[in-house]
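Mind having a look at this structure? Questions to follow.
Every protein chain but one is kept in place in this view of the complex.
Let's look at chain A:
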Amino acid sequence: MDFNYDPVLQSWRFLLDGLQVTLLLSGGVAACSLILGTLVGLARRYGPQWLRVVLVFYIDSMRAIPVLVVLVWIYFALPAITGWNLPPFWSALFALSFHLAAYVAEVIRAGIESVRPGQVRAGLALGMSGPQIVRKIVLPQAIVRMMPAFGSLLSLAIKDTAIAAVIAVPELMRRADAVAGQSYAPVEVFSTVMIIYFLIIFPVTRAVDMVYKRIAFLGRS
């Protein structure tokens, strides 16, 4: 089989712009899901009972519904119901963040619960208040303990952006699809795309692992 990399080389600018959109969307999803997920995780752990019930329902449904379905629903169904029309990029940012935040919330909750009860008791014995204990003792340790899980979610945040191709967000996958279609060189184009994703995500997960190894003792009580 002959490989023809001309289509890739000819449209490298076009693909590079797609990569930029991918990275922008990934960063946005990572940040938004982290913020939303942290709030949900904290509220689920410390909030009032009725709120917990609502949030458990949200978390369970996000874990039960494929992210593609959430995305398509928010892009096609939500505007039909509400009349708001979000552009594809914003729909993708919203859908992917909303989906991933449920996983972030679960990680946050598990991290909080993995801190030994004795640590809370030590804070109480000093006369600290509940919020002080959460802020100064539990969360700092929980965040360290959650790092490996956050590393996986971060790679998921980047990978999931490829799904945005179905609603025509002009990110890497969407553009690769276009190039492959025009040039009849799917092997070369999609192999390139695969390698690009790998080259972005592999160092990210490795870096998280390395940092975690160095600071794990900060969360080990």
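Keep in mind that, in the parts below, a contact is a pair of C-beta atoms (placed from the backbone, for glycine too) under 8 Å apart; a residue touches a chain by one contact, two chains touch by 3 or more; residues count from 1.
As a convention for this text, contacts and distances are computed from a predicted model.
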Candidate names "V-type ATP synthase subunit D", "Cbb3-type cytochrome c oxidase subunit", "Amino acid ABC transporter ATP-binding protein" or "Protein FixA"; UniProt protein name, chain not shown: "Amino acid ABC transporter ATP-binding protein"
Residue among A:Gln119, A:Ser191 or A:Thr205 that touches the chain left out of view: A:Gln119
Contact set of chain A toward the excluded chain (per top definition): 116, 118-119, 121-122, 124-129, 132, 136-137, 140-141, 144, 217-221
